[in-house]
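After this line comes subunit A, so read on.
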Amino acid sequence: MFIAISAVILVAIAIGLLRAFLGPTLYDRVLAANMSGTLTVLMVAVLGFMTGRPEFLDIALVYVLISFVSTIAVLRVCGTGCGASRDPEADSGEG
Partner candidate 1 sequence: METVIYILSWIFLLGGAIFLLVGAIGILRFPDFYTRLHAVSVCDTMGAGLVLAGLMLQGGFSLVTVKLLLIFYFMIFTGPTAVHALAQAALQGKLKPVVDEHEQQ
Partner candidate 2 sequence: MLISDLPVLQVVIPLAAAPVCLLLRNPRHAWACALIASWLVLAIALMLVQRVHAVGTLSYAIGAWVAPWGIEYRIDMAGALMVLVVAIIGALVMPFARRSIEHEILEKCTGLFYTCYLLCLCGLLGMVVTGDAFNLFVFLEISSLSSYVLISLGSRRRALTAAYQYLIMGTIGATFILIGVGLLYMMTGTLNMVDLSQRLPEVANTRTIMAAFAFVTVGVSIKLALFPLHQWLPNAYTDAPSVVSAFIAATATKVGVYVLLRFFFTVFGMQFSFDAMHVGEILMLLAVAGILIASLVAVFQDNVKRMLAYSSVAQIGYIILGISMASAAGVSAGMIHLFNHAMIKGALFLAIGCIFLRLGSAELRDMHGLARHMPWTMAAFVAGGLSLIGIPLTSGFISKWYLASAALSGGYWPLVVLILASSLIGLIYMWRVVEVAYFHVPGTMMHKVREAPAVMLIPTWLLIGINLYVGMDASLITDITRQGAEILIGEALQ
């Protein structure tokens, strides 16, 4: 059963990745990264139960805190300054 749950989470991560690749704006990518962070936290928690090693939860805790700070960092360091308001086409990444 845990396998099924982690498979679902993996699929969700994959979809999130797809959004991160597609963009089109930076915000979409940040959003996708943020969601992948959340999903990874859940994934690690589920995996901890699956393998019977609940100390994995420490890692999940680190993730929650760290990925929050890095999301904020994106927005505060680069959010309004560089390249955020760019034309969606130019930012699509497939240059």
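Basically, contacts are C-beta pairs under 8 Å (C-beta built on N, C-alpha and C of every residue); 3 or more make two chains touch, one makes a residue touch a chain; residues count from 1.
Behind the choice of candidates: all candidates are chains of the complex that A comes from, given by their letters.
In this text the structure is predicted, and so the values were computed from the model without any measurement.
Q: Quickly now, which of 1 or 2 touches subunit A in the complex? Give its number.
A: Candidate in contact with subunit A: 1, the rest do not touch it.
Q: Which subunit A residues qualify as touching candidate 1 in the complex?
A: Touching candidate 1 from subunit A are residues 1, 4-5, 8-9, 11-12, 15-16, 18-19, 25, 27-28, 30-32, 34-35, 38-39, 41-42, 45-46, 49, 54, 57-58, 60-61, 64-65, 67-68, 71-72, 75-76, 79-80, 84-85.
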